[in-house]
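Everything below concerns the one structure shown next.
Just one protein chain is left out here, and the rest sit where they should.
On to chain A.
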Amino acid sequence: MTTTSVPVRPAGYSVLRAGPARFLVHRRAVAVASVLVLLLAASCVAYLCVGEAFVPPGEVVKVLLGQSSPDELVVGELRLPRLVVGLLVGLAFGVAGALIQTVARNPLASPDVIGISQGASALTVAAMTFGITSYSVLPYLSVAGGLLAAALVYLFAWRGGLHATRFVLIGIGFAIALRSVTTLFMTKGDYLVAQQAQIWMTGSLNGRGWPETEVLAPVLLLLVPAIAWAARAQRTVSLDDDTATALGVRLGRVRLGLVALGVVLAAVATGAAGPVDFVALLAPQIARRMTRTAQIPLVSSALTGAVIVVLADLLARRLFSPTELPVGVLTAAVGAPYLIWLIIRSRTVGGTS
């Protein structure tokens, strides 16, 4: 046999050279991410324009650039802090969902389906009923609750290896159990606490601002190297167990790393805004359909998550104004039908595991 080879490289990828280093970049994923950045920027400007009083985009840009403007108070002090929290929460949920769906090999898996958000809720609401209502403590408790729930799910799903389907099913079981625990605490606590807890649990950006950003931003920044590692690790984890192991991947460790990263991101985001349902579920799937990559694209997932949260909160503020809806109500209105559609479809296809 003659071996006249034509040069090939993974279809759709380009090689980026930087000195001796070579990176593979997916062309379509880069294009999609660029479009998403523009869309996100437009959404943010729109978010800052719209409100009780409309502020023209020109003034908004002026405020953002730090120039003096008559609308500095409304845009810079009232709307911007809330926007930044929503943006960061969306980014975090987008990445978290992508990582957990990758490991579970299941589009149904996301932090709000497999018990992480519910763990955060349970501990937070429990604390509220016991009289801890300070917003300087609660976010840390919800992070702890989310991590604890995830650790339990991981432990129960582990049997000499991580079985993807069992991981999701046990997660769903935990989610249901933890939700009842939360309900129990709410009926125990007094009326005011229950109402406060209820709003937190639907996920709300109302009243959120710089204090939340001060926690979120450094955590996200610190995790950037880890996310870069995850983007590369996803390539091999998306293969089946035997093939991946044969290629020298230490699957157990890599998966644990990916899940841990996803859980931390989801827990921190939940701590800031409450469980904004379905963002982590939707964003990775939408992003993947756009980029058509074999694995879930992390950057596009993050950006999609941010666009969803920013637009949803914009609607949540204006739709029934002057009443403000929690942003979670809007994401759920879109996400729930999608979840049902996914379940129906996965039954006919037989699931991907």
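Keep this in mind: a contact is a pair of C-beta atoms (placed from the backbone, for glycine too) under 8 Å apart; a residue touches a chain by one contact, two chains touch by 3 or more; residues count from 1.
Just so it is clear, contacts and distances are computed from a predicted model.
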Quiz item: Can you pick, from "4Fe-4S dicluster domain-containing protein", "NADH-quinone oxidoreductase subunit NuoE", "C-type cytochrome" or "ABC transporter ATP-binding protein", the UniProt protein name of the chain not displayed?
Solution: "ABC transporter ATP-binding protein"
Exercise. Would you mind spotting which of A:Val15, A:Ile132, A:Leu319 or A:Ile340 touches the chain that isn't drawn?
Key: A:Val15
Quiz item: For the chain left off this view, which of A:Val30, A:Leu169 or A:Leu239 is in contact with it?
Solution: A:Leu239
Self-check item: Touching the absent chain when the full complex is considered, from A:Cys44, A:Val63, A:Val249 or A:Leu339
Solution: A:Val249
Quiz item: Given the full complex, what residues of chain A touch the hidden partner chain?
Solution: 1, 3-13, 15, 20-24, 229, 232, 235-236, 238-243, 245-250, 292-295, 352
